[in-house]
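Removed from the display is one protein chain of the complex; every other protein chain stays in position.
In order of appearance the chains are A and B, and numbering begins at 1 in each one.
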Amino acid sequence: MAKRVLVVDDAIFMRNMIKDIFASGGFEVVGEAANGLEAVEKFKELKPDLTTMDIVMPFKSGIEATREIIKADSSAVVIMCSALGQESLVMEAIEAGASDFIVKPFRAEDVLAVVKKVLGEA
Amino acid sequence: MRHVIFRVEKERYGLPLSAVREVVVPPERYTRVPRAPAAITGVMNLRGRVVTVVELRQLLHLPEGPTPLCRVVLLDRGRRDLGLLVTDVDGIEAVERVSAAPGKVMPAVRGVARLGGLGVTVLDPEGLDAAVVALFTPSK
């Protein structure tokens, strides 16, 4: 059964790219959110197997959203999408409960490798 | 080797038992296959499988006859669902000593044998398959 993914990023561009990457890896993208507020709502509604989370977003940051998601479900798997230079933010996200991270600009196989590893599929 | 013996008009034909999955009664109506060669009678639904039915008479370039075609011999060809429409099926017989068929060589025909004093044309499953495919391939 394809793993269900929620993609959170404020840029449609990034969401589409991430969605395509997941589709190519046999995952099912069940939802997307453009900000932290929406991310938490969608997470509660969809209960995805995996959430990819941008850090810098309007309304509520990815770190705050991750914290709330982990509070709602301590077993939630959240993967941060970060850029170089955001190391301290990613560490903050890890403290908040993020499972892993990927670094933009990313390659499809790197993303899938991290995700499969986190989900215990590799 | 045991063969399924069937007829087209009065002529007797045989196919190795191992090449035949089953023998069924033709459906009341077929679904026509658009743009198919004339020898393709149509397709039928056999327990959820779509079987292409070929009139053996036309495949072997035999003259038209008056007797209705009463049986479909289903070939066991892996994923392919191919049925041969024939006049009737006689039964299963052991056929030994197949010799070359006289006249023009056809890939569908392996040779001839004698069975109970009468001649049987032994067909070649692969050759039949190739002959059907050839119908669909523009002549080269």
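The definition used in the following text is that contacts are C-beta pairs under 8 Å (C-beta built on N, C-alpha and C of every residue); 3 or more make two chains touch, one makes a residue touch a chain.
Following the convention adopted for this analysis, contacts and distances are computed from a predicted model.
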Legend entry - Which of "Chemotaxis protein CheA", "Sugar ABC transporter permease", "Cu+-exporting ATPase" or "2-oxoacid:ferredoxin oxidoreductase subunit beta" matches, in UniProt, the chain that is not displayed: "Chemotaxis protein CheA"
Inset, instruction - May I ask you to list the residues on chain A that touch the chain which is not drawn? - result: 1-2, 10-14, 16-17, 20-21, 23-26, 56-58, 82-85, 87, 90-91, 94-95, 99-101, 103-109, 112-114, 117-120, 122
Inset, instruction - Determine and list the chain B residues touching the chain excluded from the picture. - result: 29, 31-36, 43-45, 48, 50, 52, 78-82, 129, 132-133, 135-137, 139-140
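We take it that only the chains that are shown with their structure count from here on.
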Legend entry - Distance between the centres, which are taken as Cα means, of chain B and chain A, whole angstrom: 60
